[in-house]
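With one protein chain withheld, the remaining protein chains of the complex are depicted in position.
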Amino acid sequence: MTRTYFGFIVEKKLMPSPWMVALVPAASLLLALLTGAVFFYLTGRDPVELYSRMWQGVFGSHYGLSETVVKAIPLALAGLGLALAFRMQLWNIGGEGQLYMGAWGATWVALTFAGQPAWLLLPGMCLAGLACGGLWALVPAVPRALWKTNEIITTLMLNYVAILWVDYFVYGPWRDPQGFNFPLTAQFTEGAWLPTLGDSRIHAGLLAAVLLAVAFYYLIYRTRWGFEIRVIGESESTARYAGINVRQNILLVLFISGAICGLAGMVEVSGIVHRLQPGFSPGYGYTAIIVAWLAKLNPLAILPVAFFLGALQVGGYAVQTSGIPSTMVNMLTGALLFFVLGGEILLKYRIRRPERQEQGVEAA
Amino acid sequence: MTYDFLIALLATAVTAGTPLLFAALGEILAERSGVLNLGVEGMMLVGAISGFMVAFATGNPWAGVVTAVAAGGAMASIHAFLSVTLRANQVVSGLALTLFGTGLSGYIGKVMVGNPLPAAFKPVHLPVLSDLPLLGPVLFRQDALVLLSYLLVPLLWLLIYRTRAGLNLRAVGENPAAADSMGVNVFATRYLYVIAGGMLAGLAGAYISLAYVPTWMEGMTAGRGWIAVALVIFATWNPIYALVGSYIFGGIEALGFRLQVLDIAVSPYFLKMLPYLATVFVLVLVSKRNALTRIGAPGALGLPYDREER
Partner (left out) sequence: MEYLVEMKGITKRFPRVFANDRVDFNVRPGEIHALLGENGSGKSTLMSILAGLYRPDDGQIIYKGRPVSFRSPRDAIRAGIGMVHQHFKLVETFTVAENIILGDRNISFVLRPAAKERELTELSARFGLAINPGAYVWQLSVGERQRVEIVKMLYRGCQLLILDEPTAVLTPQESAELFANLRRMADDGRGVVMITHKLSEVMAVADRVTVLRGGRAVAAMTRGSFSERELATAMVGREVTQESRRQGSAEGRTVLEMRDVYALNDVGRWGLEGVSLAIRSGEILGVAGVAGNGQRELAEVITGLRPVQRGRIFLEGQDVTNLGPQALIDRGISHIPEDRLGTGLAPGMNAIDNILLKDYRKAKGRAGLIDYKAARSRTQKLVQAFDVRLAGLRAPVKLLSGGNLQKLLLARELSAEPRLIVAAYPARGLDIAAAEAVSRFLLQERRRGTAILLISEDLDEIFALSDRIIVLSGGRVMGEPLRTETATREQVGLLMMGAGGEAKAV
């Protein structure tokens, strides 16, 4: 299993060395930023200034830091939900739609029971968010379980449908009559607001994310059900051989995956926007795919990764004022993902210079 | 429904189906070689904006098309490098490509938002053909890119099923080890068709920004790249069926806004859902059928090839 490229020998390794496992993500980040820098420079911007303003925007103030946590909360929640599905090789790309449906369900509770006390409203909104997100994920889960219908495409298509669904309500039946014709629902009554930390915007969703991360960690690595999920993810054929009900698990795991994404939508409307409005999510459901993947599907690693990608988002907003579109953050994350993927080859292979004897053979 | 309404609907179905067709044809080429590329949406967006900018600057839409094709190919080569040479996970690599393309097109397209394109493609009038009853207005009063797509479909069909190159392509996608053992270069073949597929995705994007709605908006492909990926499954990797499927989906999209114009009592938001819901629906039907008959994807689709792996 040896190959020669440009005079270097590339060999396959059986186990990656531990320091490489740590080095590759760091190097990938550096390379992604470097690529971005070259690109910014070529399009006539000063990369050093741009990056330092992004850094300032995040770490330069309490506000920046707390905003990063605020962005990290839905990313972490949705990331946890998606990682659970990914572990079973179920490519749930529908996090965004499930998040929208969760927010929609929570909004329905908040508007219908407006004025009720928090102890009644908040659990109700949580349940509605979980249920709507979960049921929305069941739509593609059923054909996936029965006929192996490609869930990548069906979950993704349903994102567009969910967003249009929410659009219909905020432009139509739920539009606030006092809202000067803006597409917004009325603001929720205070009983529907998640409690916040001091006077920051950090809300109780953070607690939910941390608790769920720990719970999922135990679920996956210590419980019998988690064992089943891991076996199915390794090989469906092995799972059936071991007497595991694969279909039932596909339905259950996708339901929970969607439910957690729905919860992410619920905390966003209940903790931050306090109403439903179009585009309330800047693609959290999509970014959460990256969160789950970069964290290698490990629930505990999802928290710091979500914080990091949240920081990138906040940094993106910080430079928006100088006319740089915030989508450049997507570009940077895309590039980061390329380098992480490419970097994985370094974990599987060892590159070395040929020894003299081998060079002789090459020439022969 | 009047005759005129029907003609207008069918003509719009063809126009709306054309970007889907280009993208689906491209994805067929990539998947036939065994590489799943989920970056179609991203490649289309980059094709759309690069084509738009060049056409805007030069005033020549063909210059835009050439740029978009090149840009799509360049994007696809990233995916080819990651999935063919480095044998990375093709699903994640494709998603990264879409994300990257979305961000890149948004970044470079910021200055262009809202500009109409004066040098857009316009329908051309063909002698005889354009004047045929029914077929004339539906098929032959279209722009040059649509006419190009008519040529492309049979050409690709012939390439895949009737030529030596197509034999190699299908063998590489079905059983790369067999192809390799008979001296077909698996890596070169996969690079070639993944990049060719990206070029067609770029062209699909350019069709949207240069002919279909000649302007630029962020994320203007609106999921068409993903619908194209679904269409490939529907079409069982066959260019002819891809044409049929594209026009059906184009028809659904056309029906959506034609009904809007007619002031039907259905909310436009629900009409806009139609293509996405139809995609889900069709995919479920097709997979149900395939589960029974095992009409399948190319045998090695999504699997990296490593000669010395045992």
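Labels A and B are assigned to the chains in the order they are written; within every chain, residues are numbered from 1.
Heads up, the rule we're going with is that a contact is a pair of C-beta atoms (placed from the backbone, for glycine too) under 8 Å apart; a residue touches a chain by one contact, two chains touch by 3 or more.
If you're wondering where the values come from, they're calculated on a predicted model, not measured in any experiment.
Student: Could you tell which one of A:Tyr41, A:Tyr63, A:Phe182 or A:Tyr218 touches the chain left off the display?
Tutor: Answering carefully, the residue with contact to the hidden chain is A:Tyr218.
Student: Which is it among A:Phe59, A:Phe182 or A:Tyr241 that touches the chain not included here?
Tutor: Considering the complete complex, A:Tyr241 is the one touching the chain left out.
Student: To test your reading of the contact rule: which positions on subunit B touch the chain that is missing from view?
Tutor: 158, 162-165, 167-168, 170-171, 174-175, 177-185, 292, 294, 299, 307-308
Student: Even though one chain is hidden, which residues of subunit A still touch it in the full complex?
Tutor: 1-2, 11-15, 218, 222-224, 227-228, 230-231, 234-235, 237-238, 240-244, 357-358, 361, 364
What we mean here is this: only the chains that are shown with their structure count from here on.
Student: Which of the residues in subunit B come into contact with subunit A in the complex?
Tutor: Interface residues on subunit B, with respect to subunit A: 38, 42, 78, 81-82, 86-89, 91-93, 95-108, 110, 218, 222-223, 226-227, 229-230, 233, 267, 269-270, 272-273, 276-277, 279-280, 283-284, 287-288, 290-291, 308.
Student: Sort out for me which residues of subunit A touch subunit B in the complex.
Tutor: Residues 1, 43, 91, 93, 139-140, 143, 146-150, 152-154, 156-158, 160-161, 164-165, 167-168, 171-172, 286, 289-290, 293, 323-325, 327-335, 337-338, 341-342, 344-345 of subunit A touch subunit B in their complex.
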